[in-house]
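Can you keep this structure in mind? I'll have questions shortly.
And now, chain A:
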Amino acid sequence: MKPIATTRSASSIPTGRLAIWWVLASEVVIFGGLLGSYIMHRLGHPEWGETAAHTNTWIGAFNTLVLLTSSLMAVLAHDAAEQGDGKKAARFIGMTMLGGITFACVKSFEWYTEISHGFTITLNGFWSFYYTAAGLHALHVIAGTIIMGFIAFDANRGRELQRVELIGIYWHFVDIVWIFLFPLLYIAK
Partner candidate 1 sequence: MPQLFLDQASSYAHEIDNLIWIIAAAVGFWFIVAEAVFFGFILKYRAKPGQRAAYIEGTERKYTRFISYPHMIIILFDVVLIAGSIRVWYLVKQQLPDADRTIRVIGQQWAWTFVHPGADGELDTDDDIRMVDELHVQVGDTYHFQLTSTDVLHSFSVPVFRLKQDAVPGRTITGWFQPTRTGEYDIQCAEICGIGHGIMAAKLFIESPEDHAAWIAAHNPTASLQ
Partner candidate 2 sequence: MAHSSTAHAHEHAHDHGPQGILKYIWSTDHKIIGMQYMFTGMFMALIGGFMAYTFRMQLAFPGADIPLFGVVSPGEYNALVTNHGSIMIFWVAMPVLIAAFGNYLIPLMIGADDMVFPRLNRLSYQIFLLSAILIIASQFVPGGGFGGAWTSYPPLSANPAYNLTGLGATMWLLAVALEFVAFLLGGINFIVTLMNARAPGMRAYDIPIVVWMIVIASILFMLSVGPLMAGAVMLLFDQTLGTGFFDPGTGGDPILWQHLFWFFGHPEVYVVLLPALGFVAEIITVFSRKKLFGYKTVLYTAVATAILSFFVWAHHQFVAGIDPRMANVFTVTTLLISIPIAEVLFVIIATLYRGSITLTVPMLWALAFVAEFLIGGVTGIFLGASGADIYFHDTYFVLAHFHYTFFPIAIIGTFAAVTMWFPKMFGRMMNEKLGRIHFWLTVTAFNFIFIPLFILGTAGQHRRIYDYNHFPQLATEGLQDLRIVATTATVVLLLSQVLFLFNFFHSLFKGEKAPDNPWKSNTLEWTTSSPPPHGNWPPDAMPNVYRGPYEYSVEGREDDYWPQNQPA
């Protein structure tokens, strides 16, 4: 039973979307703090470029492609949901989830190879930031994928279709964070 409060929209923005934008504002500040600290250290220690060379740019690029494609799927899902087609929206969200899972698998494979070569989190400053930043981002990707599971389940039954747009916005944000993480961690050599 939803309270009357949730149905009201005094600011003419639907409650769900307004909430997700505030969630994103707090996420920007968290990732901003972490990446800010990383950039400070990175500019202070140009020699990190040498150890950063051991990151595999191709895997990073592929992961970026995976996230961009899953972002496309998310926006198509939102488009379908707007037309009220719950089943089609659920299918597109399924594809987005597939992108998320692929990203996580590629990331774990990448880490496995790097750690086995001895580039652990405690090796030096760069690798500490590398695993912390990429790890926090991967956590957000996994959380997003799990939530999408629930939303796809509901959308398939034509319920709560507006949530498809909300998880889409969250997913695009996670994609934008990766768009900045990719050059910072992989390309700045």
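Please note the rule applied: a residue touches a chain if its C-beta (ideal position, glycine included) is under 8 Å from a C-beta of that chain, and two chains touch if they have at least 3 such contacts; residues count from 1.
With respect to how the candidates were assembled, all candidates are chains of the complex that A comes from, given by their letters.
For clarity, every value in this text was computed on a predicted model and none was experimentally measured.
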item: Candidate from 1 or 2 that touches chain A, complex-wide; value: 2
item: Touch list for chain A against partner candidate 2, complex; value: 1, 3-6, 8-11, 13, 15, 18-19, 22-23, 25-34, 36-37, 40-41, 45, 121-122, 124-125, 128-129, 132, 136
